[in-house]
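Note that one protein chain of the assembly has been removed; the remaining protein chains are unaltered in position.
Naming follows writing order (A, B and C), and every chain is counted from residue 1.
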Amino acid sequence: MNRISPLAAPLVALHDRDQRGFASDNYAGVHPQVLEAIAVANGGHQTAYGDDVYSARLTSVLSERFGKPVEAYPVFNGTGANVVALRAACERWEAVVCTDSAHIHVDECGAPEAMGGVKLLVVPGVDGKLVPASLDTLGTRRGDEHTVQPRVVSITQATELGTVYTTEEIAAVVDAAHERNLLVHVDGSRLANAAAHLGVDIGAIVGATGVDLVSLGGTKNGMLMGEAVVALNPDAARGWKFVRKQSMQLASKMRFVSAQLLALYEGDLHLQTAGHANAMAARLADAVAGLPGLTLRPVQANAVFATLPIEVSLRLQERFHFYFWNETTGEVRWMCSWDTTPADVDAFAAAIRAELT
Amino acid sequence: MNRISPLAAPLVALHDRDQRGFASDNYAGVHPQVLEAIAVANGGHQTAYGDDVYSARLTSVLSERFGKPVEAYPVFNGTGANVVALRAACERWEAVVCTDSAHIHVDECGAPEAMGGVKLLVVPGVDGKLVPASLDTLGTRRGDEHTVQPRVVSITQATELGTVYTTEEIAAVVDAAHERNLLVHVDGSRLANAAAHLGVDIGAIVGATGVDLVSLGGTKNGMLMGEAVVALNPDAARGWKFVRKQSMQLASKMRFVSAQLLALYEGDLHLQTAGHANAMAARLADAVAGLPGLTLRPVQANAVFATLPIEVSLRLQERFHFYFWNETTGEVRWMCSWDTTPADVDAFAAAIRAELT
Amino acid sequence: MNRISPLAAPLVALHDRDQRGFASDNYAGVHPQVLEAIAVANGGHQTAYGDDVYSARLTSVLSERFGKPVEAYPVFNGTGANVVALRAACERWEAVVCTDSAHIHVDECGAPEAMGGVKLLVVPGVDGKLVPASLDTLGTRRGDEHTVQPRVVSITQATELGTVYTTEEIAAVVDAAHERNLLVHVDGSRLANAAAHLGVDIGAIVGATGVDLVSLGGTKNGMLMGEAVVALNPDAARGWKFVRKQSMQLASKMRFVSAQLLALYEGDLHLQTAGHANAMAARLADAVAGLPGLTLRPVQANAVFATLPIEVSLRLQERFHFYFWNETTGEVRWMCSWDTTPADVDAFAAAIRAELT
Partner (left out) sequence: MNRISPLAAPLVALHDRDQRGFASDNYAGVHPQVLEAIAVANGGHQTAYGDDVYSARLTSVLSERFGKPVEAYPVFNGTGANVVALRAACERWEAVVCTDSAHIHVDECGAPEAMGGVKLLVVPGVDGKLVPASLDTLGTRRGDEHTVQPRVVSITQATELGTVYTTEEIAAVVDAAHERNLLVHVDGSRLANAAAHLGVDIGAIVGATGVDLVSLGGTKNGMLMGEAVVALNPDAARGWKFVRKQSMQLASKMRFVSAQLLALYEGDLHLQTAGHANAMAARLADAVAGLPGLTLRPVQANAVFATLPIEVSLRLQERFHFYFWNETTGEVRWMCSWDTTPADVDAFAAAIRAELT
């Protein structure tokens, strides 16, 4: 950021580049290597709408990463990825099974239903995870026109509660789903965090287990913006090209989404950044575990869910950004990101400790 | 692009940064000052989803630019901007009037209808422009439940055919619409090109004329990606915050969309880049006008629409990127962008001339 | 109507059973034989939602009537029939071609788009008929994700302007559509009127010509309410059972819709009632043709479209019910129905004559 142009000068003072909190991995900025990839993809002309060399390379890189030929459709954001995936996978009368904490259910303003035209069938999750046995509750109304027909089971990896399915757990969901002629979609906005936690590649999670569709995350893991819908099962990819465009998720200058995704996924950057965020969450959890009045959920990915006295949290929020998860119980979510530093964690943990001891 | 990291190195060879064509202004990359604004907005944490300092500044900058307080909603792309604007402006039974060449009608894969839930009432355009008298053809069925109720007139400035409404023409459309209790929306993906052609600020086009809603362009004019829905009439902005999120157009790291828009619109960059693109189109038109077998539409913005023998175009396409506009009549579209050089134009014009003389 | 019960007694005085006009064939009541069929279908229990003996018989009767095995789906009304047919036939990104006077375009409050999720591509009609050559204007963007993909050509027989396609004209539309891999849907709310005019069975119109889907009319031709979606091409009937239910068109006591349709279509009642309505329209047209200041469109089905001085029509409306078709040109529509009498026509014609001579 040396040599700031006169035009950019007034913007420089707008925010403090050293200020970070624990509110969301979406509060973080762009990883330098991602920014570099954008610069590299710049210059000259490239065919718009995905017929560029970066998007072609992305398909090839992700096919290798997932261990089978995939179709990869870069999109703008996570809600867009989920809606495109589910809208394309489902006929007009088909439905998607998910847990009660699923992002598609609670955090997308009804987009799957209102925009995707897809009803969600919500089952209770356990620690944020869908349990295969819950598919039994879908009942025996296959073919009954009075009820939507389940077509997709959607799970989130890592979950919205910061937990991580083991590959065996994913495989069990896939088996249970496939037995019932259901596809499996993984909302993988934090798939790399799960992989880093499990110590495997992302292919081991969704390629080897038989998952059909993935919303592959980018934004939360160091990109400026961008995700990709990835079809590992070609039969699940009916009409996606049209659905993506109609769903307002077709980037004209797609090379810049694809180049960012290449920066993350061609090498190990996605695991490095996610692994770092995970490590910071673990460091924070370790630092506060056992403090009087504070309880923690299991910490596996980059989130720490803690329950502590509400007035303590309110005081902490005066100095540190984070959100209540449940204003009634006092549970809060502390989210670490690729740019969280050990010093950030230590300062925050110290403040928590000072409050509680 | 010195100091390329090992990670980015394999990407460098992927495309030729000196190759440019006339296919689309979406083929061009990112303007250096826009890239700089992204870098400036990077670093540290900023509240996600629009509650950041760059987005706040954008509202203030655009309010000044348009000469009245506006609400500005950054979104991902042009189709998204149009669908959000129209979906928010219309009740479920209301409709949008547009011309037969409107992007929302012919180039958005039915998104206004399928995703926006809004029927389009198509009237014939003249040189791509909507004529106020065409609103008379909407008939007298106001209040008749058997037919959709017109609510918005949507025009494109500059038009899809490269023409530009004068401010008087816009004002006449606005007056005709408001007399009928209709709102006016401007698809302004090339609004700056229109302003540069008219020699006015964009505020003179949409602020002073009484336009209610604008889809303000960014991507075609040097941004990586991003547009903004702008409400100049607060009554037209019912529920937009929800509609934008539900329509999958809410960027989590919105600071980077807003910072790009600031780079374009805080100063005169939008007029410089658009004006340059216009000048290149004029240069091209001047160079080929009068060639035997070639006819031109009026060239006002950054597009040249030419009709010439199909076999000539097919031979030219072997060396230069451009598209047929109408494969039956042989009309082609040559689009100039912010990065088109005089040398690009001269080489292309020479090739055309060599073919036709 | 002898033996009116005390309960019904207050209703008897509510309206004049001898009053009839020329406003709409929907103003007429229920044909006595249709009412009898309802009574016959009454009593005892029948499986709901279509699994009854009357619905089964309907499929068999219509298969015979159309000359090939069909799937028949009784629904409530014409808009419902059209939306179910088109929604089931089209993928989410597909579209329907129709004329500018099509009921689906101008008289269904945007239901095909807002409820069916189907964009309409409107072409100019000639006398209300779609001309095969107009399919050429759909262009060559097959497979281009930026635009909806045409899937169905929908024509209305008899048309909304009272004209009737010959069977050769229908066959020509079908051939032109099938060559382009498009299905053909007939909005047949007045199909029997067309058959009566042509002197053929309805099967000759839609069975022998290769039409794929029909919205088969009932209400306008003497039923209390009810139409049927009929698939002559089984490939066009994907998921219809679900689509009908989801589209709120699945009657629980379907036996009563099916029994009415049987009353019309098992024998020749549909041709008798429609033929009578046609004859009354012809009688009216004959009686007023040539009157000074009055011009007529061709009268083929049960509508007379006349243009005459507006003030004359306004005076006539004080004594006779009918509607303006176009309040600017003064064109009016005089509609005859199964219960219009020669005396009704003669009295109306006399009044018109008295005004104009």
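Methods note: contacts are C-beta pairs under 8 Å (C-beta built on N, C-alpha and C of every residue); 3 or more make two chains touch, one makes a residue touch a chain.
Note that the coordinates shown come from a computational prediction; the quantities given were computed from them, not determined experimentally.
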Inset, instruction - For the chain that is not shown, enumerate the shown chains it touches in the whole assembly. - result: A, B, C
Legend entry - Residue among C:53, C:289, C:314 or C:347 that touches the chain left out of view: C:53
Legend entry - Contacting the left-out chain in the complete assembly, out of C:242, C:305, C:334 or C:348: C:242
Legend entry - Full-complex contact with the absent chain, from A:45, A:65, A:92 or A:241: A:92
Legend entry - Touch criterion as defined above, residue of A:12, A:106 or A:133 at the omitted chain: A:106
Inset, instruction - Mind listing the subunit A residues that contact the chain we can't see here? - result: 92-93, 95, 106-110, 113-114, 117-119, 122, 139-140, 145-148, 327
Legend entry - Residues of subunit B (touch criterion as defined above) contacting the omitted chain: 49, 87, 91-93, 117, 145-146, 149, 239, 241-246, 250
Legend entry - Touch list for subunit C against the chain that is not drawn: 1, 4-5, 7-8, 10-12, 14-21, 23-24, 26-30, 33, 35-49, 52-54, 57, 76-80, 83, 108-111, 114-115, 219-220, 224-225, 242, 245-253, 255-257, 259, 262-263, 266-267, 269, 321, 337, 339
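As a working rule, only the chains that are shown with their structure count from here on.
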Inset, instruction - Quick one: name the chains whose C-beta contact count is the highest of any pair. - result: A-B
Legend entry - Interface residue overlap between copies subunit A and subunit C, same or different (over half shared): same
Inset, instruction - Indicate the whole-number Å distance between the mean C-alpha point of subunit A and the mean C-alpha point of subunit B. - result: 31
Legend entry - Averaged-CA centre spacing for the pair subunit C and subunit B, given as whole angstrom: 42
Legend entry - Separation of mean Cα positions, subunit C and subunit A [Å, integer]: 51
Legend entry - Per-residue multi-chain contacts in subunit C, two or more chains: 92-93, 117, 145-146
